[in-house]
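Left out: one protein chain. Kept in place: all the others.
This part shows subunit A:
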């Protein structure tokens, strides 16, 4: 029970990190901060526009794989893997 609670607490912490990055890369850079970021250029892209139409999607992909690999480690650490 004790180990299960700390497993869940660590999982919640990982989820919060993921959702924070998820929020900042899309709603943050792509929407709320789009105007100041548009002052910076990435080739032909304005940076805010790039985050809204390209960057946020790449971040999402990386996030899901990162969460998946961190959780696999966590499963091992607490010995709760599927047999």
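Keep this in mind: a residue touches a chain if its C-beta (ideal position, glycine included) is under 8 Å from a C-beta of that chain, and two chains touch if they have at least 3 such contacts; residues count from 1.
We take it that contacts and distances are computed from a predicted model.
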| item | value |
| --- | --- |
| Chain excluded from display, named as in UniProt, from "Branched-chain amino acid transport system ATP-binding protein", "ABC transporter component", "Cation acetate symporter" or "Probable cysteine desulfurase" | "Cation acetate symporter" |
| Sites on subunit A contacted by the missing partner chain, in the whole complex | 4, 7-8, 11, 14-15, 18-19, 22, 26-27, 30-32, 34, 38, 42-46, 49-50, 52-54, 56-58, 60-61, 63-65, 67-68, 71-72, 75, 78-83 |
